[in-house]
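Heads up, one of the protein chains got dropped from this complex, but the rest are sitting where they should.
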Amino acid sequence: MKLKMHRYEEIWLVCGISLIVVFMLITGYQTFALDMGPPSHMETIDPQKVDETAPFDKPGVYKIGEDEYEVVMSLESFAFTPADIEIPAGSTVHFILTSKDVTHGFEVAGTNVNAMVMPGYIQKITQKFSKAGEYLIVCNEYCGAGHQYMSTIIKVV
Amino acid sequence: MNKLLGAQPKDAALSRTYLFVAFAALLLGGIMGLLQATERAGLFEMPSWFTYYQALTTHGIVLVVVLTAFFTIGYFYAALSHTLGGLLPKVRKMAWIGFALKIIGFVFVVIPVLMNKATVMYTFYPPMKASPYFYIGLVFIVLGVWMCAFGAFVQVATWRKNNRGQHLPILSFFATGVFVLLFFGSLGVTVEVLTLIPWAFGWTKTVNVMVSRTLFWSFGHTLVNIWYLTAVSAWYVVVPKVIGGRRFSDVLTRFVIIALVITNIPGGFHHQIIDPGMSQSLKFMHVFMSLVIGIPSMMTAYAMFSVFERRGRELGGKGLLGWFKKMPWGDVRFLAPFIAMVAFIPGGAGGIVQTTNQLNQVVHNTLWIVGHFHLTVGTSVILTFFGISYWLIPFVSKRVLTPRINKLGVIQTIFWTIGMLIMTFSMHIVGLLGAPRRTSYTTYGDHAVAASWDPYTILVVIGAAFLLVGGALQLYAAYYLMFRAPKGHTEFPLAEAEENASATPYWTERWGRTIIVMLLLVAMAYVAPLVNFIANAPPGSPPFVTW
Partner (left out) sequence: MESVKPKREEDRNDEVHSQKGTLFSVFMLGAFIALLFIVVFGLYMSRV
C-alpha cells in the first residue's frame, strides 16, 4: 500500500501522532503505574437486594485509618444515602457506590470525582480532600423527573 | 461523469422529500432547544404536561436522528443519482419504502414522548423503561435506514458491474462508506432494542444494563462519525469546486474514507470510560482506538488547507497566509462549510482531550460535553448541511440560488456562528465548573457552586437567541429555494481531481476487504467486554419509570 503525500503532510502527521502518543503515555503511566485510572470497579451485586447486601445494608461514613474514610453509599432516584456527609480536611475518601434503581452519575462538582453508578454493579472511586469547604455532590446522569433535585453535600472541615 | 442535465425528476423528488423532512425536523428540534435554554437558565417554566426532559428527549431524537438521517440520505441519494447516471427504479423504490418505514417509526417514537411515556433521552438507557411502542418505533426507523443502505449497495454494485476496473466516482465512494457504517453500526443497537421490547411489555422480567449500554454506544458513536463523514464528503468534493479549485489527492481522500470506516465503530467505548465493570486495560485500548480516528482527521485538516492555499495562490495570494483572502467569503456555499471546518478545530481538539482516559473524569456528563457536540454536530456538521442546502435544494427543485438568498445565507451563517460561539464557549467553561448536563433548572438547595453556574446559563440563552434567528433565516431560505425561487438549473458542484496525479491504486475499491478489517477491529474492541458483561452479569434489572 503506497500513499504518496507531500513531505509537509508527512511532517504534520508525524507531529500530530506524536502528540497523541504523548497524551497516551502520560495518562497511561498515571493509570497503570500510579493507579490513577478511571473508576472501573468490577464487583457485582443483586440490584434488587441492595439494602440486604453488605456493605450497603449499613450505608454510612466509616473511618478506616488515620486520615482515611470509606463512604458506603447507595443511590436512587432521587437521593443519596447517606446524605450530608462530613469529613476532616486532608482525608482520603473511598466512595463505595451502587444504585438501587436506574443508572446514576456520581459527581462532586469542581473535583475529579466523577463515576457512573449502575444497578447491579459496585463502583468505587477515591479522592483526597485537602481543602476545606462544602462540596456539592450531584447526579449527572438523567434518572427521571426529579433528577435536578438529586444532590447532597460533602462538608470538609 | 457529470450529467449536466441535473437530477432525473423522480430521483430529485426523492431527495427533495427527504430534505423537506430534515428541515421540518430542524424547526421542531430548534424550538425545543430554545425552550430548554431558557428553562435551564431559570427564565422560563415548562408546563406540567411537557417537561424539560420531554423537550430534551424530543430535541435529541429529532435533531440527532431525524434531521441528520434524512439530510444524509437525501444528499447522498442525490449524489448517487448524479454521479452514477441516475438511480435504478428498484433502488428508488427501496428508498421510498425506507422513507415510509422511518416516518412510521418516528410517529411510534414521538407519540409516547409527547405523552410523557418515553422520557428517556435519545439514549434510552435501561432500566429506565419507555413505552414498548417507543422501542418498536426505533426498530421501524432502523429498518427504514437499512432499506436505504441496501438500496445504495444495489446501486453501487450495479454500477461497478457495468464499469469493471473503474474507480467509483468519489462522492458515491463517500456514500458507500456512510451506508456501510449506517448498516453495521446499527446492528448492535438493534439487538439491544429487540431485547428491550419484550422487557417493556413485561414478557421478560429483567434486562442486562451494561450489555444494553455497551450495544447502544457501539451505535451511538458510529452515528456521529457518520454525519462527520457526510460533512467531510462535501469538504473534499464540493467546496473545492465552489472556490474554483481542484480536489485534493484522490488516493489520500479514498484512504481517509476507508480509515474512517474502519476505525469508527470500535471507538464507542469512550462514552463509557467511567463505567464500572470494564477493566482499565480494556478501556485504555478503546481510548487508543478512539484517538486513532484523529489521524484521518489530521489528514483532512491538511487537505483542506492545501486546497485553499493552492487555489488562493493561483488567484494571486502572496506570503504565508495571503491566499486566505482570495477565498469567496461572500459565497454561502463556501462560507458555511468553511466555518464548519474551523469549528472542528476546538470540536476535534476537545474530543481528543476528553477521551484521554482519566481526563474524562473532569468533564463526563457535564455541560462541557454538550458544548463539544454543539461544536461538532451543531456547527461542523449542520453548518455544512446548511451550506449544501443552498445548491442542493435548488438543484433537486429545478430552481436557482438567487444572489438575494445567497446574501441571506451569509447572514444566516453569521448568526449561527455567533450563536454557537457564545453557547459552546460558555458550555465548555461551566462544564469545567461541574454543571451537569441533561438537568433542568435547579439551585441545588441554593448552593453557592450552583449559583456560580448561573451567568453561563444566561450566556447560553443569548447564544440560543442568535441561533433562533439563524435557524429561522435558514428555514426561510430552504423553503424559498424549494418552492419559490425562480426556475432554472443549479450546478451540482463536483470538483475534479488534481491533474498529473498518478492513478489511484485499485485496492481502495475493495470494499469487501475494508468491511472485513472493520469487523475484525469491532471484534477486537467488543468481544471481550460483551462476553464479560454477559458471563459475569449480575442479576438483571427490573423496569423503572421515574418520570
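For reference, chains read A and B in written order, and residue numbers begin at 1 within each chain.
In this text, contacts are C-beta pairs under 8 Å (C-beta built on N, C-alpha and C of every residue); 3 or more make two chains touch, one makes a residue touch a chain.
Only a predicted model underlies this, so the values are computations on that prediction, with no experimental measurement involved.
J.: With respect to the chain omitted from the figure, which of A:I11, A:A89 or A:A132 is a touching residue?
T.: A:I11
J.: Of the residues B:I97, B:V362, B:L475 or B:L494, I need the one that contacts the missing chain.
T.: Counting the whole complex, the residue in contact with the absent chain is B:V362.
J.: Looking at A:S74, A:N112 or A:T152, which makes contact with the chain not pictured?
T.: Missing-chain contact among the listed residues: A:N112.
J.: Among the options B:A157, B:L194 or B:I345, which residue touches the chain absent from this view?
T.: Of the candidates B:A157, B:L194 or B:I345, B:I345 is in touch with the missing chain.
J.: Spell out the interface residues on subunit B facing the chain that's missing from view.
T.: So the residues of subunit B touching the unseen chain are 298, 301-302, 305-306, 309-310, 312-313, 320-321, 323-324, 345-346, 348-350, 352-354, 356, 358-359, 361-363, 432, 500.
J.: In the complete complex, the non-displayed chain touches which residues of subunit A?
T.: Counting over the whole complex, subunit A touches the hidden chain at residues 4, 6-9, 11-12, 15-16, 19, 23, 26, 36, 110-112, 128.
Keep in mind that, in the parts below, only the chains that are shown with their structure count from here on.
J.: Return the distance between the CA-based centres of subunit A and subunit B, expressed in whole Å.
T.: The mean C-alpha positions of subunit A and subunit B differ by 30 Å.
J.: Going by the contact rule set out above, which residues of subunit B touch subunit A in the complex?
T.: 51, 53, 56, 119, 121, 125, 127-128, 209-210, 213, 249, 251-252, 255, 272-281, 283-284, 287-288, 291, 294-295, 298-299, 302, 306, 352-353, 356-362, 364-366, 433-442, 444-445, 447-450, 502, 505, 507, 536-542, 544, 546-547
J.: How about subunit A: which of its residues touch subunit B in the complex?
T.: Answer in residue numbers: 1-6, 8-9, 12-13, 16-17, 20, 23-24, 27-28, 30-32, 36-42, 44-48, 77, 101-103, 105, 107-123, 134-136, 138-149, 151, 153.
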